[in-house]
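Partial view: only certain chains, each at its native spot in the assembly.
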């Protein structure tokens, strides 16, 4: 990686944005978490395991994960209608699929575990920040999980493979690839590519994503230990 | 939404019997609010934003200003569009989906409070009469519901509007020109909302928390501005006697200045802030 390439916001190619994480930020939810990555801000609540209505949607063998990824109308450059877009439906599905890999679902038959994500501010990488917050919120809810999932996007921007794209980079990027992993199991639970890469570039990018996820996982674990963490002394207050 | 009472009969009885003796389960005075916490400008992509906590009830309001068409009956005025979402994060009783009757009632009470007081100078937000005006989208997000989200929403709304900055603009022969500078939205008033509740046989309280809300059958909210004008009323649950109607209005008028002071302080309207 050409370490001399400097990104629009001054970061190095393999540098994460400032991260802030907190758990237990909501009172009513069974578990909750707040994550900031750069200007991207996400809050997540988890309810469950709880009885699922209507009952014919429940499974006699395992809990059902329901997930809603939703953007606040004021989170985007142009106001977003609160009605779910096709993008929000797709992201809800891939996040749900990722979370389903880590939860011991078979322990809670006939129930649902409901994960509600609200993107409060969107400056790139919202699905990855959401997954990071979901992991924390599941842990905060005391729901047994195999591993803390960690996620980050990598991409190709001006020919360079870079980590953790913000919105400005994302819009100009040749490729954007969000990745989520369960580090202790070496498992990839979310992988999407939006853009064009050669096989070689793909390998380079994927390796960088794994490194980024490891770094984020470390911060998640510290957050759970301290119940609150602020990296790099940002002035912004948490939500 | 509140058809199932999540509060037990025991808690309910205790809340009511304590109230009759003049005390509340969280030791507040009958006419005291829980601690109020305010954060303005959290959302940098919004034109304005404010998050208000009353106890653990938490509401985030965001303002986006766009361009759209005026209403045909007021072609020379900007548009205020208020929307409220009771997002399912906030309570096990809230479900995903379009706003239900409770969310719509919330949005409409806030909307009336702002509209009837002419809190925003909509006339100054006209670009081309009958064709293009600025549209002020106020989106209210209830994030944590421990009772009384209406008052928290009213506070977050006025604070988000006071926090709003738009590009300075001029209209030059029908052409809209922006300048570099950002200016505040023209906000002329600072109305607040006070919610009161009471058991069928007992005194009024303000700012019911969730257990109180679920235990007390009668509830009403009243908006009052800094001029002492009553600018919205909505009976929410139950009923009031004719005399009680005068009592709630009187309590609201006495309580409003305390909330308005918070608004003025947090928004920097008061020099001493």
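The first chain written gets the first letter, and so on, giving A and B; residue counts start at 1 in each chain.
In this section, a residue touches a chain if its C-beta (ideal position, glycine included) is under 8 Å from a C-beta of that chain, and two chains touch if they have at least 3 such contacts.
Every value quoted in this text rests on a predicted model; they were computed, and no experiment measured them.
Each chain type appears once in the displayed model; counted over the entire complex in the file, the copy numbers are A x3, B x3.
As a convention for this text, only the chains that are shown with their structure count from here on.
With centres taken as mean Cα positions, chain B sits 32 Å from chain A. On chain A, the positions that touch chain B within their shared complex are 26-29, 32, 39, 41, 43-45, 47, 50, 68, 70, 72-79, 82-83, 114, 116, 118, 120-123, 236-237, 239.
Residues 39, 42-46, 49, 51, 56, 58, 60, 62-64, 66, 83, 85, 87-92, 96, 98, 137, 139, 141, 143-146 of chain B are the ones touching chain A in the complex.
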